[in-house]
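Only a single protein chain was left out; the remaining protein chains are all shown in position.
Labels run A and B following the written order; every chain starts at residue 1.
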Amino acid sequence: MSDALNITATPDSQWKRRFMQPLLRQRSAMVGLAIIALYVVAAVFAPWLATHDPTAQDLMASLQGPSAAHWLGTDSYGQDLYSRLLYGAQLALIIGFASVALGLVAGVAIGLTAGLMGGRTEWVLMRIVDGLLAFPELILAMAFMAVLGLGTENVVYALALSFVGPFARMTRGDVLQVKNQPYIEAAQLMGVSTAAIIWRHVLPNVVSPILVQAGMRVSIAILLESGLSFLGIGVVPPTPDWGLMISEGRGFITMAPWISGVPGVALAILLVALNLLGDGLRDAFDPTTQKDA
Amino acid sequence: MDCAVALNPLAADMPGSQEPLLEVRDFSLRRGKAVVLDGVNLALQPGETLGLIGESGAGKSTLALALIGLLRPPEVQLEGSMRFRGTELTQLREADYRRLRGNKIGLIFQDATAALNPCFTVGEQIAEPLKRHLGLSKWNRREQATALMHSVGIPEPRLRLDAYPHELSGGMQQRVMIAIALACNPELLLADEPTSALDVTIQAQIMELILDRVRALNSSAVFVLHDLALGAQVCDRIAVMYAGQIVEEGPSERVLASPLHPYTRGLKSCVVELGSRTLEPIPGQVPPLNAMPAGCRFAPRCPKAKAICGEQRPLAETRDGRQVACWFID
Partner (left out) sequence: MFQAASAKLAQTLLVLLFVSAASFAFLKLAPGDPVGIMLGSDYSKASYDQLTHELGLDRPVVFQYGNWLADFVRGDWGTSYITSQNIFELAVLQALPVTLTLAALSLLIALVIGIPTGVLAALYRNSWVDVLATTLAIGGNAFPSFYLGILLIWLFGVDLGWFPVLGFVAPWEDFWQGLWHLTLPAVTLGAWYVGLIARITRSSLLEVLGQPYILAARARGEPAWRVVWVHGMRNVLMPLVTVIGLQLGGMLRGAVMTEVVFALPGLGMMVTTAVLNREYIVVQAGIMLTGLLFVAVNLAVDQTYQFLDPRLRRR
């Protein structure tokens, strides 16, 4: 143990470590990216890669293990798990990105307005955001689902609404920071129009950290989406959704573990890959974390 | 309860012996391929003060850290010998070295604000070595800490015991640092640029304080400084370091009055003196650690350099009590 502590003794240490750790990070982020790319390919080409219609039931062939006819087996309704897996990837990615994109746009809009207008508008908007942020995301999403009703589309809206809060707060904070920069004042003095200032100076500086956040949020979105479906408050059967599939497979865990197992593993791997990529992105954009070498 | 260090039975406590308190012979420190300290030779008698002078990156702080044992294998490689009271430090077990640190050897850091833990009161931090090395009881520790704070000139020490570092000014913090370093009456005090981070107005005060305390304890001290004149003023002997090597060493007045090594001469003329008209900087820069020249490391910047300087490292020549590492002393 003492040898590891010696690192603190050297006045300018970390020279060798500085090489190793970023490589490690980079590698894991690259691995994450590769895995995600794989999923995207599966999702995009699902209609061609699938062997069956994911919602086609065949009760005669239910609860079968992997076979030539059904590569990953079937569930209790005889639906082909392999095909459902592929379409599930499609659904997860679509819901994940759509909800984040929607939440991003709405949240950034609110944050921009609040930050730029200031005064009473800002106060009111931010208090609403505070109210939104006072609830844990899942609870918020569940509440929205209760009001909107079940279904894929509603899941996207519910999740998007849950994300508005964090994005709005972040955007407003960044806008406030940028607003006070000298170059903004310089532009104003030079007579540049407000719209142009916003478009050319404020937005670009605010957008990049938000985008990194958004990227990291996709994994949360997918987790929430499958969680909601697992609870039965998300998409409706027979939509091929991994959370739904896991839930359906619960009762058959001993006799047909693949029903929960297959989507579960797929979900876990995707989430880990997204997290790895998110970490890598965050480190790449934040120079202070380079110290962790 | 004093520390139980494996002492050399032939150590300096014998009456009339001139065994140095600290003896560094051909000491080198390597980090990977870079030779940070190259063949350092030093000797310090009990009660003597030594000034280690050099510019940033010369290796002075590295030497200080190595002396107190905070730079050891496997992080770095050590060669040569460092003897403290006859004990060979490079071979010392970590557990034994720990008993020396903060006890018989004290270290004052340059930046007191950063060297004090923000989550503990100054009293707690002063009391730490008292507990670890002297085993004092809680009440005794508080009393002793108060006395120490008083001795370093902190007003109302009893109140300040429970203060947190951020509640004190920079000067106060440095005094606390000094108190911590002196807590167990060390025989050797290492001070790494103790006043560099302070306001000019307090620098003299703090310097005086350290000297006063060192004399009161009859300890030896090594001051790491970048100011030649200050070093000469404050210390008995001076050792000038350049790029990890000691280039000149000797009694301070003599070194200051008539420097023999070209680098020391250059340092002296860098300082603005009353009556002088020009500033004469030393041309060039300290070579990077991984690109040290063979032979004399100062040769590339030396006005007197000849061929041999680039080939062979000059041996330390002793002349009227001084050592100079140069082929061309006049």
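Basically, a residue touches a chain if its C-beta (ideal position, glycine included) is under 8 Å from a C-beta of that chain, and two chains touch if they have at least 3 such contacts.
Worth saying up front: this structure is predicted, and the values here are computed from it rather than measured.
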Hidden-chain contact residue, picked from the options B:M82, B:L107 or B:I246: B:L107
For the chain left off this view, which of B:E88, B:E167 or B:E253 is in contact with it? B:E167
Which of A:L38, A:V236 or A:V272 contacts the chain that the document leaves out: A:V272
Which residue of B:V152, B:I180, B:A232 or B:I282 touches the chain not shown here: B:I180
For the chain that got dropped from the picture, name the residues of chain B it touches. 68, 70, 98-103, 106-107, 109, 111, 114-120, 128-129, 132-133, 164, 166-167, 177, 180
Contacts of chain A with the missing chain: which residues? 1-2, 4-5, 7-9, 13-14, 17, 20-21, 24, 28, 127-128, 130-132, 134-139, 142-143, 145-147, 149, 219, 223-224, 226-227, 230-233, 243, 246, 250, 253-254, 257, 260, 264, 267-268, 271-272, 274-276, 279, 289, 291-292
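Going forward, only the chains that are shown with their structure count from here on.
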Taking each chain's centre as the mean position of its Cα atoms, how many Å separate chain A from chain B? 55
